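Let me begin by handing over the structure; questions about it come next.
The complex appears here minus one protein chain, its other protein chains still in place.
Presenting chain A:
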Amino acid sequence: MSAGVGVNLENLWIRFGDFVAVRDANVNINGGDFFSFLGPSGCGKTTILRSVSGFLDPSEGRVLIGGNDMAGIGPNKRPTALIFQNLALFPLMKVWENITFSMEIKGASAKERRKRADELLDMIALPGQGDKLPSELSGGQKQRVAIARALCAEPDVLLLDEPLSALDLKLRQHMRTELREIQKRVGITFIYITHDQGEALTMSDNIAVMKAGIIDQIGDGKTVYNDPSTAFVASFVGENNVFRGKVKEIRGDEALIATNRSGDLVSRISTANQGKMNVGDEAMMFIRPEALSIAETGTSGDHFVTAKVNHEEFEGNSFNIFTEGDGGKEIKVSIPNLGQTFEDHTGQQITLEYETQNAVAVPAGELATE
(Lines give C-alpha, C1' and ligand atoms only; values in the text may rest on other atoms or scores of the structure.)
Protein backbone atom coordinates (compact mmCIF):
# COMPACT_ATOMS: atom_id res chain seq x y z
CA MET A 1 0.00 0.00 0.00
CA SER A 2 1.40 3.35 -1.03
CA ALA A 3 1.49 6.36 1.24
CA GLY A 4 -2.01 7.26 0.12
CA VAL A 5 -3.47 10.11 -1.83
CA GLY A 6 -3.41 13.60 -0.36
CA VAL A 7 -6.09 16.24 -0.62
CA ASN A 8 -5.41 19.95 -0.96
CA LEU A 9 -7.82 22.81 -0.62
CA GLU A 10 -6.45 26.00 -2.14
CA ASN A 11 -8.10 29.34 -1.40
CA LEU A 12 -11.46 27.62 -1.27
CA TRP A 13 -14.51 29.86 -1.08
CA ILE A 14 -18.06 28.56 -1.15
CA ARG A 15 -20.97 30.97 -1.27
CA PHE A 16 -24.72 30.39 -1.30
CA GLY A 17 -26.10 33.68 -2.60
CA ASP A 18 -24.83 36.28 -0.15
CA PHE A 19 -24.02 33.73 2.51
CA VAL A 20 -20.39 32.68 2.74
CA ALA A 21 -20.30 29.06 3.89
CA VAL A 22 -16.54 28.61 3.53
CA ARG A 23 -14.11 31.49 3.59
CA ASP A 24 -10.69 31.10 2.02
CA ALA A 25 -9.89 27.61 3.27
CA ASN A 26 -6.34 26.38 2.75
CA VAL A 27 -5.78 22.84 3.91
CA ASN A 28 -3.16 20.25 3.05
CA ILE A 29 -4.19 16.76 3.99
CA ASN A 30 -1.40 14.21 3.77
CA GLY A 31 -2.00 10.91 2.04
CA GLY A 32 -3.01 8.20 4.50
CA ASP A 33 -3.97 10.68 7.20
CA PHE A 34 -7.03 10.54 9.38
CA PHE A 35 -8.02 14.18 9.10
CA SER A 36 -10.97 15.73 10.92
CA PHE A 37 -12.91 18.92 10.41
CA LEU A 38 -14.22 19.85 13.82
CA GLY A 39 -16.73 22.60 14.46
CA PRO A 40 -20.22 23.39 15.67
CA SER A 41 -23.17 22.74 13.36
CA GLY A 42 -23.46 25.28 10.57
CA CYS A 43 -19.75 26.10 10.53
CA GLY A 44 -19.32 24.90 6.93
CA LYS A 45 -17.55 21.62 7.55
CA THR A 46 -20.13 19.54 5.66
CA THR A 47 -19.95 22.06 2.83
CA ILE A 48 -16.21 21.44 2.55
CA LEU A 49 -16.81 17.70 2.47
CA ARG A 50 -19.38 18.07 -0.29
CA SER A 51 -16.96 20.09 -2.35
CA VAL A 52 -14.34 17.36 -1.98
CA SER A 53 -16.84 14.64 -2.93
CA GLY A 54 -17.98 16.68 -5.93
CA PHE A 55 -21.58 17.39 -4.99
CA LEU A 56 -20.81 21.07 -4.73
CA ASP A 57 -18.66 23.30 -6.89
CA PRO A 58 -16.46 25.81 -5.09
CA SER A 59 -17.24 29.45 -5.83
CA GLU A 60 -13.51 30.14 -5.90
CA GLY A 61 -10.35 28.17 -5.35
CA ARG A 62 -9.43 24.60 -6.06
CA VAL A 63 -9.87 21.12 -4.70
CA LEU A 64 -6.97 18.83 -5.53
CA ILE A 65 -6.98 15.11 -4.95
CA GLY A 66 -3.63 13.43 -5.45
CA GLY A 67 -2.45 16.67 -7.02
CA ASN A 68 -5.17 16.66 -9.69
CA ASP A 69 -7.59 19.55 -9.96
CA MET A 70 -11.11 18.18 -9.48
CA ALA A 71 -12.93 21.04 -11.20
CA GLY A 72 -15.59 19.71 -13.57
CA ILE A 73 -15.26 16.13 -12.36
CA GLY A 74 -18.55 14.73 -11.02
CA PRO A 75 -18.93 12.77 -7.80
CA ASN A 76 -19.27 9.52 -9.73
CA LYS A 77 -15.86 10.07 -11.34
CA ARG A 78 -13.86 11.13 -8.29
CA PRO A 79 -11.66 8.76 -6.35
CA THR A 80 -13.67 9.48 -3.22
CA ALA A 81 -16.41 7.62 -1.39
CA LEU A 82 -18.74 9.36 1.00
CA ILE A 83 -20.36 7.93 4.11
CA PHE A 84 -23.51 9.87 4.80
CA GLN A 85 -24.69 11.02 8.17
CA ASN A 86 -27.78 8.82 7.83
CA LEU A 87 -25.70 6.18 6.03
CA ALA A 88 -28.12 6.08 3.05
CA LEU A 89 -28.00 2.32 2.65
CA PHE A 90 -30.28 1.14 -0.15
CA PRO A 91 -33.26 -0.34 1.73
CA LEU A 92 -34.47 -2.61 -1.06
CA MET A 93 -31.09 -4.24 -1.69
CA LYS A 94 -29.60 -6.99 0.40
CA VAL A 95 -26.50 -6.26 2.42
CA TRP A 96 -24.17 -7.89 -0.13
CA GLU A 97 -25.79 -5.97 -2.99
CA ASN A 98 -25.43 -2.76 -1.03
CA ILE A 99 -21.75 -3.41 -0.37
CA THR A 100 -20.92 -4.26 -3.96
CA PHE A 101 -23.08 -1.64 -5.66
CA SER A 102 -19.99 0.07 -7.06
CA MET A 103 -18.90 -3.23 -8.65
CA GLU A 104 -22.35 -3.77 -10.14
CA ILE A 105 -21.98 -0.45 -11.93
CA LYS A 106 -18.65 -1.52 -13.37
CA GLY A 107 -20.32 -4.67 -14.64
CA ALA A 108 -18.80 -7.26 -12.30
CA SER A 109 -20.50 -10.66 -12.26
CA ALA A 110 -22.70 -11.68 -9.36
CA LYS A 111 -20.16 -14.36 -8.43
CA GLU A 112 -17.28 -11.86 -8.18
CA ARG A 113 -19.47 -9.49 -6.23
CA ARG A 114 -20.54 -12.21 -3.81
CA LYS A 115 -16.91 -13.11 -3.21
CA ARG A 116 -15.84 -9.51 -2.58
CA ALA A 117 -18.87 -8.94 -0.33
CA ASP A 118 -17.92 -11.97 1.76
CA GLU A 119 -14.36 -10.67 2.15
CA LEU A 120 -15.58 -7.26 3.23
CA LEU A 121 -18.17 -8.76 5.57
CA ASP A 122 -15.37 -10.70 7.23
CA MET A 123 -13.37 -7.51 7.56
CA ILE A 124 -16.20 -5.64 9.26
CA ALA A 125 -16.91 -8.66 11.47
CA LEU A 126 -20.32 -9.43 10.02
CA PRO A 127 -19.64 -12.79 8.35
CA GLY A 128 -22.62 -14.52 6.77
CA GLN A 129 -24.94 -11.54 7.07
CA GLY A 130 -24.89 -10.76 3.33
CA ASP A 131 -28.41 -11.94 2.59
CA LYS A 132 -30.09 -9.75 5.17
CA LEU A 133 -31.80 -6.49 4.35
CA PRO A 134 -30.37 -3.32 5.93
CA SER A 135 -33.54 -2.98 8.02
CA GLU A 136 -32.70 -6.26 9.75
CA LEU A 137 -29.39 -4.93 11.08
CA SER A 138 -28.66 -2.98 14.25
CA GLY A 139 -27.35 0.59 14.18
CA GLY A 140 -23.71 -0.43 14.58
CA GLN A 141 -24.02 -3.14 11.95
CA LYS A 142 -25.54 -0.71 9.46
CA GLN A 143 -22.65 1.60 10.20
CA ARG A 144 -20.16 -1.09 9.29
CA VAL A 145 -22.06 -2.02 6.14
CA ALA A 146 -21.92 1.61 5.05
CA ILE A 147 -18.15 1.58 5.60
CA ALA A 148 -17.80 -1.65 3.65
CA ARG A 149 -19.91 -0.26 0.80
CA ALA A 150 -17.68 2.79 0.58
CA LEU A 151 -14.46 0.75 0.81
CA CYS A 152 -15.67 -1.66 -1.87
CA ALA A 153 -15.44 1.21 -4.37
CA GLU A 154 -11.70 1.26 -3.56
CA PRO A 155 -11.58 5.01 -3.09
CA ASP A 156 -8.33 6.89 -2.52
CA VAL A 157 -10.10 9.11 -0.04
CA LEU A 158 -12.93 8.13 2.28
CA LEU A 159 -15.18 10.97 3.39
CA LEU A 160 -17.24 10.56 6.55
CA ASP A 161 -20.00 13.00 7.42
CA GLU A 162 -20.67 12.61 11.15
CA PRO A 163 -21.38 8.92 10.66
CA LEU A 164 -21.45 8.11 14.37
CA SER A 165 -23.90 10.78 15.44
CA ALA A 166 -26.92 8.48 15.30
CA LEU A 167 -25.39 5.84 17.57
CA ASP A 168 -25.67 5.66 21.34
CA LEU A 169 -22.71 6.63 23.50
CA LYS A 170 -21.20 3.19 24.17
CA LEU A 171 -21.39 2.15 20.54
CA ARG A 172 -20.02 5.48 19.42
CA GLN A 173 -16.96 5.03 21.57
CA HIS A 174 -16.51 1.49 20.32
CA MET A 175 -16.88 2.58 16.68
CA ARG A 176 -14.19 5.24 17.15
CA THR A 177 -11.63 2.56 17.85
CA GLU A 178 -12.95 0.43 15.06
CA LEU A 179 -12.87 3.24 12.49
CA ARG A 180 -9.32 4.10 13.44
CA GLU A 181 -8.29 0.45 13.06
CA ILE A 182 -9.98 0.13 9.68
CA GLN A 183 -8.24 3.28 8.53
CA LYS A 184 -4.84 1.96 9.59
CA ARG A 185 -5.53 -1.37 7.87
CA VAL A 186 -6.64 0.03 4.51
CA GLY A 187 -4.13 2.89 4.62
CA ILE A 188 -6.21 5.37 2.64
CA THR A 189 -6.92 8.98 3.54
CA PHE A 190 -9.94 9.52 5.78
CA ILE A 191 -11.61 12.91 6.01
CA TYR A 192 -13.91 12.99 8.95
CA ILE A 193 -16.54 15.60 9.81
CA THR A 194 -17.68 15.95 13.39
CA HIS A 195 -18.89 18.37 16.02
CA ASP A 196 -17.73 16.01 18.75
CA GLN A 197 -14.27 17.00 19.94
CA GLY A 198 -13.85 13.62 21.65
CA GLU A 199 -14.20 11.85 18.31
CA ALA A 200 -11.85 14.24 16.60
CA LEU A 201 -9.20 14.01 19.32
CA THR A 202 -9.25 10.22 19.66
CA MET A 203 -9.17 9.32 15.99
CA SER A 204 -7.39 12.02 14.05
CA ASP A 205 -3.84 12.54 12.96
CA ASN A 206 -4.73 16.16 12.28
CA ILE A 207 -7.70 18.34 13.03
CA ALA A 208 -8.98 21.54 11.43
CA VAL A 209 -11.14 23.51 13.86
CA MET A 210 -13.80 25.57 12.10
CA LYS A 211 -16.03 28.43 13.08
CA ALA A 212 -18.57 30.15 10.82
CA GLY A 213 -16.85 29.23 7.57
CA ILE A 214 -13.33 29.97 8.76
CA ILE A 215 -10.67 27.45 9.69
CA ASP A 216 -9.21 28.76 12.95
CA GLN A 217 -6.49 26.21 13.48
CA ILE A 218 -5.04 23.09 11.93
CA GLY A 219 -2.91 20.79 13.99
CA ASP A 220 -2.73 17.43 15.69
CA GLY A 221 -4.96 16.72 18.66
CA LYS A 222 -2.39 17.67 21.29
CA THR A 223 -1.60 20.98 19.62
CA VAL A 224 -5.21 21.93 19.20
CA TYR A 225 -5.98 20.98 22.79
CA ASN A 226 -2.88 22.38 24.52
CA ASP A 227 -1.87 25.21 22.27
CA PRO A 228 -5.00 26.79 20.79
CA SER A 229 -4.44 29.71 18.47
CA THR A 230 -7.78 31.43 19.02
CA ALA A 231 -10.27 31.94 21.82
CA PHE A 232 -12.77 29.90 19.84
CA VAL A 233 -10.51 26.87 19.59
CA ALA A 234 -9.60 27.14 23.28
CA SER A 235 -13.25 27.22 24.31
CA PHE A 236 -14.58 24.71 21.76
CA VAL A 237 -12.06 21.90 22.16
CA GLY A 238 -12.51 20.50 25.63
CA GLU A 239 -13.67 22.33 28.74
CA ASN A 240 -11.88 25.54 29.56
CA ASN A 241 -12.10 28.42 32.03
CA VAL A 242 -11.80 31.85 30.51
CA PHE A 243 -10.25 34.94 32.14
CA ARG A 244 -10.72 38.19 30.23
CA GLY A 245 -8.41 41.13 30.52
CA LYS A 246 -5.68 43.24 28.96
CA VAL A 247 -2.04 42.43 28.35
CA LYS A 248 -0.05 44.21 31.04
CA GLU A 249 3.42 42.95 30.35
CA ILE A 250 5.14 40.62 27.88
CA ARG A 251 7.91 38.45 29.31
CA GLY A 252 9.34 36.52 26.37
CA ASP A 253 6.80 33.82 25.56
CA GLU A 254 4.79 34.61 28.66
CA ALA A 255 2.36 37.41 29.31
CA LEU A 256 1.05 39.06 32.42
CA ILE A 257 -2.65 39.68 31.97
CA ALA A 258 -4.54 42.22 34.01
CA THR A 259 -7.77 40.22 34.33
CA ASN A 260 -11.12 41.84 34.92
CA ARG A 261 -11.86 40.13 38.20
CA SER A 262 -8.91 38.01 39.32
CA GLY A 263 -6.04 40.48 39.37
CA ASP A 264 -2.83 40.08 37.39
CA LEU A 265 -2.24 36.54 36.17
CA VAL A 266 0.68 35.11 34.27
CA SER A 267 0.26 32.85 31.30
CA ARG A 268 2.09 31.27 28.43
CA ILE A 269 1.29 32.85 25.05
CA SER A 270 0.03 30.28 22.54
CA THR A 271 2.60 29.46 19.87
CA ALA A 272 0.63 30.98 17.01
CA ASN A 273 0.37 34.30 18.84
CA GLN A 274 3.91 34.71 20.10
CA GLY A 275 5.31 38.07 19.08
CA LYS A 276 1.86 39.19 18.01
CA MET A 277 0.42 40.23 21.36
CA ASN A 278 1.27 43.69 22.66
CA VAL A 279 0.87 45.48 25.93
CA GLY A 280 -2.60 46.95 26.18
CA ASP A 281 -4.25 44.40 23.84
CA GLU A 282 -7.51 42.78 24.87
CA ALA A 283 -6.65 39.20 25.75
CA MET A 284 -8.18 36.01 26.98
CA MET A 285 -6.50 33.47 29.18
CA PHE A 286 -7.62 29.88 29.45
CA ILE A 287 -7.00 27.34 32.19
CA ARG A 288 -8.42 23.81 32.04
CA PRO A 289 -10.48 22.65 35.06
CA GLU A 290 -7.96 19.88 35.72
CA ALA A 291 -5.04 22.36 35.76
CA LEU A 292 -6.44 24.23 38.74
CA SER A 293 -5.89 23.08 42.31
CA ILE A 294 -6.76 24.42 45.72
CA ALA A 295 -3.98 26.40 47.39
CA GLU A 296 -3.63 27.55 50.97
CA THR A 297 -6.13 30.30 51.68
CA GLY A 298 -4.68 33.77 51.59
CA THR A 299 -1.82 32.99 49.26
CA SER A 300 -1.56 35.52 46.49
CA GLY A 301 0.55 36.09 43.41
CA ASP A 302 0.39 36.01 39.65
CA HIS A 303 -0.71 32.38 39.45
CA PHE A 304 -3.32 32.39 42.20
CA VAL A 305 -7.03 33.06 41.78
CA THR A 306 -9.36 33.81 44.66
CA ALA A 307 -13.06 33.12 44.20
CA LYS A 308 -16.21 32.24 46.13
CA VAL A 309 -17.51 28.70 45.72
CA ASN A 310 -21.05 28.53 44.31
CA HIS A 311 -21.58 24.79 44.41
CA GLU A 312 -19.78 21.50 44.21
CA GLU A 313 -20.48 18.15 42.63
CA PHE A 314 -19.10 14.64 42.74
CA GLU A 315 -18.66 13.13 39.30
CA GLY A 316 -17.09 9.78 40.16
CA ASN A 317 -13.65 10.13 38.67
CA SER A 318 -13.42 13.72 39.81
CA PHE A 319 -14.73 16.18 42.32
CA ASN A 320 -15.85 19.44 40.71
CA ILE A 321 -15.91 22.85 42.34
CA PHE A 322 -17.72 25.74 40.66
CA THR A 323 -16.80 29.23 41.75
CA GLU A 324 -17.85 32.69 40.71
CA GLY A 325 -16.10 33.62 37.53
CA ASP A 326 -15.70 36.22 34.87
CA GLY A 327 -18.64 37.58 32.86
CA GLY A 328 -21.27 35.43 34.55
CA LYS A 329 -19.43 32.23 33.70
CA GLU A 330 -18.34 30.00 36.55
CA ILE A 331 -14.82 28.75 37.00
CA LYS A 332 -14.74 24.98 37.12
CA VAL A 333 -12.09 23.14 39.07
CA SER A 334 -11.71 19.38 38.65
CA ILE A 335 -9.85 17.51 41.34
CA PRO A 336 -9.16 13.88 40.46
CA ASN A 337 -10.74 11.41 42.86
CA LEU A 338 -7.89 9.38 44.31
CA GLY A 339 -9.78 8.33 47.40
CA GLN A 340 -8.92 11.44 49.43
CA THR A 341 -11.56 13.19 51.53
CA PHE A 342 -13.11 16.34 50.17
CA GLU A 343 -14.27 19.06 52.44
CA ASP A 344 -17.31 21.11 51.54
CA HIS A 345 -16.31 24.60 50.40
CA THR A 346 -19.72 25.90 49.39
CA GLY A 347 -20.04 29.61 50.17
CA GLN A 348 -16.37 29.98 51.16
CA GLN A 349 -13.66 32.02 49.47
CA ILE A 350 -10.96 29.71 48.18
CA THR A 351 -7.65 30.29 46.49
CA LEU A 352 -6.87 28.39 43.34
CA GLU A 353 -3.42 27.76 41.98
CA TYR A 354 -2.09 26.80 38.55
CA GLU A 355 1.21 26.40 36.83
CA THR A 356 2.07 29.00 34.22
CA GLN A 357 2.66 26.43 31.50
CA ASN A 358 -0.94 25.21 31.95
CA ALA A 359 -2.45 28.61 31.22
CA VAL A 360 -2.59 29.84 27.67
CA ALA A 361 -3.21 33.37 26.44
CA VAL A 362 -4.72 34.33 23.09
CA PRO A 363 -6.05 37.60 21.69
CA ALA A 364 -9.64 38.26 22.79
CA GLY A 365 -12.16 36.71 20.45
CA GLU A 366 -15.47 35.01 20.08
CA LEU A 367 -16.04 32.06 22.40
CA ALA A 368 -17.80 28.84 21.45
CA THR A 369 -21.36 28.76 22.72
CA GLU A 370 -22.27 25.65 24.62
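The definition used in the following text is that a residue touches a chain if its C-beta (ideal position, glycine included) is under 8 Å from a C-beta of that chain, and two chains touch if they have at least 3 such contacts; residues count from 1.
The definition used in the following text is that contacts and distances are computed from a predicted model.
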Legend entry - Hidden subunit of the complex - UniProt protein name among "Cytochrome c oxidase subunit 3", "ABC transporter permease", "Sugar phosphate isomerase" or "Succinate dehydrogenase": "ABC transporter permease"
Inset, instruction - May I ask which residue of A:Ala71, A:Ala88 or A:Ala125 touches the chain that does not appear here? - result: A:Ala88
Inset, instruction - Could you tell which one of A:Lys106, A:Arg251, A:Lys276 or A:Lys308 touches the chain left off the display? - result: A:Lys106
Inset, instruction - Provide the residue numbers of chain A that touch the chain removed from this figure. - result: 53-55, 74-77, 80-82, 84-86, 88, 90-93, 101-102, 104-106, 149-150, 153
